[in-house]
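One structure follows; several queries about it will come next.
The complex appears here minus one protein chain, its other protein chains still in place.
Up next is chain A:
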Amino acid sequence: NVRVAREVGLFPAPGADFSYVGIDAILEQMRRKALKKGFELNIMVVGQSGLGKSTLMNTLFKSKVSRRSTQAPPEERIPKTIEIKSVSHDIEEKGVRMKLTVIDTPGFGDQINNKNCWMPIMKFINDQYELYLQEEININRKRRIPDSRVHCCVYFIPPTGHCLRPLDVEFMQRLSKVVNIVPVIAKADTLTLEERDFFKQKIREDLRAHGIDVYPQKEFDEDAEDRATNERIREMIPFAVVGSDQEYQVNGRRLLGRKTKWGTIEVENTAHCEFAFLRDLLIRTHMQNIKDITSSIHYEGYRVRRLNESNAQSNGIAEHDVSASEI
């Protein structure tokens, strides 16, 4: 126990510097608290119908991030989604608990006239913010407000190989103002590697030209280290993903993939597609950052708008008078 205490930093080792106070022990305390509380992450998948959104959701859960999550019932073919559906999984790894929620949306852009097809999605996102806001301005608040806000929106771009379509541009422009967008190229097994690079370049140019700010946003880079990491990610955006929830035998191992007559595409093989990068970005490396930006920037923006428009009296409340610290 003395040894443990010394490791934790409560008692200094013999011969150690007596000016050691022990402030860095706070990291340990935070870690223990976080372990107890657990993490929540809400991802939404958006895109035109038939691009593999529901399949990708299943891939995300079946892949190594959720080894011990509950197995979804195996389906032969995923039917067309017609309403917004949330699927939650509780994952635990090394004592850390995480509640991963993926929100599946029906494909938009199917109709002949697609004006305002973004309305249902925007409404859903704003409804989640509204729920949180209502909880927050309650007089008797819960100790822990359930966070159902959409932290990250994965936008599926159809693999035409040429450039962004007007519908995609419209959609992303509107969404990027309320939520973090991560664009991905859907069904990337349509494109050869050269076509893929060319397409990515065109998409990046188009995004710049239309002023669409995708995650990771340049303005929220805090320091040089952040910027370096994020620059590397920004060079790879949009990720070219392939989804599959069926397993095949490849070289003696069972892997998730798609089997065609000319070869088998492995989903987790980085030489084939970039699904692994996307998963790592969302869950392993940038999860906290995504949640921070959602709560401190997007949610705050929504709150400001809402409170300003609700009644004239609350104009006296200064916007910066934020008392609750949301994590």
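By our rule, contacts are C-beta pairs under 8 Å (C-beta built on N, C-alpha and C of every residue); 3 or more make two chains touch, one makes a residue touch a chain; residues count from 1.
By our rule, contacts and distances are computed from a predicted model.
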For the chain not present in this complex, what protein name does its UniProt entry give, out of "Potassium channel subfamily K member", "CIB1 protein", "Histidine-containing phosphotransfer protein" or "Septin"? "Septin"
For the full complex, which residue in A:151, A:200 or A:272 touches the chain that was left out? A:272
For a quick check of understanding: of A:36, A:94, A:232 or A:261, which residue touches the chain that isn't displayed? A:261
Of A:126, A:160 or A:217, the one touching the omitted chain in the full complex: A:160
Please give every residue of chain A in contact with the chain that is not shown. 48-51, 77, 80, 110-115, 158-163, 165-167, 170, 187, 189-190, 192-193, 258-266, 271-272
